[in-house]
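What follows is a short report on a single structure.
Missing here: one protein chain of the complex. Every other protein chain is in place.
Moving on to subunit A:
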Amino acid sequence: MLTKILSAAHFGLKTIPVEVEVNIASKGFPGFNIIGLPSKAVEEARERVKTALVNSNIKFPEAKITVNLAPADIPKEGSNYDLPIAVGILNALEVVALPEEKSYFFGELSLDGTLRHTKGVFLLAISAKENKIKNLFVPTDSANEAAVIKSLNVYPVTSLNDLVMHLNSTKVIAKTKYVEAQDLLEEAPVEFDFSEIIGQESAKRALEIACAGGHNLFMQGPPGAGKTMLARAIPGILPPLSEDESLEVTKIYSLTGNIPPGGSLIRVRPFRVCHHTVSKIGLVGGGSDPHPGEISLAHNGVLFLDEFPEFPRSTLEALRQPLEDGIVSIARAAGSVKFPANFMLVAAANPCPCGYLGDPRRECRCSPRQIMNYQNRLSGPLMDRIDIHLNVPTVDVEKLAAMSKVKTTAEKSASIRERVIKAREIQLKRFSKDGIYNNASMKNKHIKKYCEMADDAQLLLKQAVNNYSLSARTYFRLIKVSRTIADIAGDAKITSSHIAESLQYRIRTQNKFF
């Protein structure tokens, strides 16, 4: 007997409906085959399904079973076909009846017949809504992901037996309740509070501006100056994810299996940390079955790259295009996939291999050639794409001690965050019709439209461009940063004092030390 079950395949962020055709032939040598370009994980579904059925006290038929995953020419990945195959067999055996309305079945089986948390359920729910498919049968642990999509019947399935009873209407599974995305957005837990970092006031201010406008940031300073600590404190001042942003992030996290069992929307702005041994594909995404990389996982959030010059040059250069476009497109023989990658890059570096160049107390042991080679690892075009350049000097230990004795007046992350949120609200309002969220994403047409400058501001900027021979790209970056500074101050027009402050964050031509 032949039966057809609906499921789905993910290709990049696109979801394609897949029909799982199960045929149990009354003639032929007993066997169990899956066709339709299954990957190894799909092939192994045979053993999982067979054992799970047996362990659920269902007799596995001794007949020729053929499973076809249609369309047959798209490669199928993952373990999510376990459930539709099992249901197909059950239906073909006439153990269960299928629901009358179109339904998606999606999930990985455990050998004991229970269902495991499966990645990609959120994307499945979105596709269900688009394709007007009402019912979703997914693992209980993953059901919350689907619960944020309106007007769907999400059935959390705990085990095969439960599903059998449900489909036969002996014991109905309760639908997962729809949850408003807004209700799920909440605060991020923070590792460091800004008030714990003593000194570094100008660095904190720069981080505030960076977070307020989503600007890329580069910190340079000797070891122990607090670069890493400053970066790790960033999540505490990042504005909360808006609903739209959260949905975008959740798609990527669902696809990569980064949502924990029982988890739902990603509520906290991503903060991804990458070690410099990361591979190029690990960073920007790729693979024969294209997978999002760290830059996509950091979408709408922060990507922190410590020891920036230690990353292989080719890996860093691969960041250039996504930094500019906020999107990474990966072309493979099977087709091209686009992943969003609109992240805020936070990079930290030592000024030289030993780290102490320019340190007032310690001698730098590097030769000028070494220093130059080290700094040359960061190409001009890459550094040109970073809006805020920051020097983080060592904090004087004595001053530190004196300051911590006197009660520190350092500002708490929460109050900095308030200003950041306010500035972001202004930006969201401004760009409501432009499809971008922050100042850093402004293209030149937006700059023309939204960055009105006072006359003296124009003059100052022109003077700076001439004096420091700034590139056209740097010129626009300065305007963007000034726009953010003005937003923090709540000013509609960019004034000369905003420009003046932004000039402190401009890219410096090679540190002069020869």
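General remarks:
Note that a contact is a pair of C-beta atoms (placed from the backbone, for glycine too) under 8 Å apart; a residue touches a chain by one contact, two chains touch by 3 or more; residues count from 1.
Everything that follows uses one rule, which is that contacts and distances are computed from a predicted model.
This figure omits one chain of the complex; the name its UniProt record holds, of "DNA protecting protein DprA", "Heme exporter protein B", "Basic membrane protein A" or "Sugar ABC transporter ATP-binding protein", is "DNA protecting protein DprA". Only one residue in the set A:Ala464, A:Ile494 or A:Ile507 touches the chain that does not appear here, and it is A:Ala464. If you put the hidden chain back, the residue from A:Pro260, A:Pro368, A:Pro381 or A:Gly490 that touches it is A:Pro368. Among A:Gly107, A:Gly199 or A:Pro340, only A:Gly199 touches the chain left out of the display.
What subunit A contributes to its contact with the hidden chain is residues 199-202, 205, 221, 351, 357-358, 360-361, 363-364, 367-369, 372, 391, 393, 460, 463-464, 467, 497, 499-501, 503-504, 508, 511-514.
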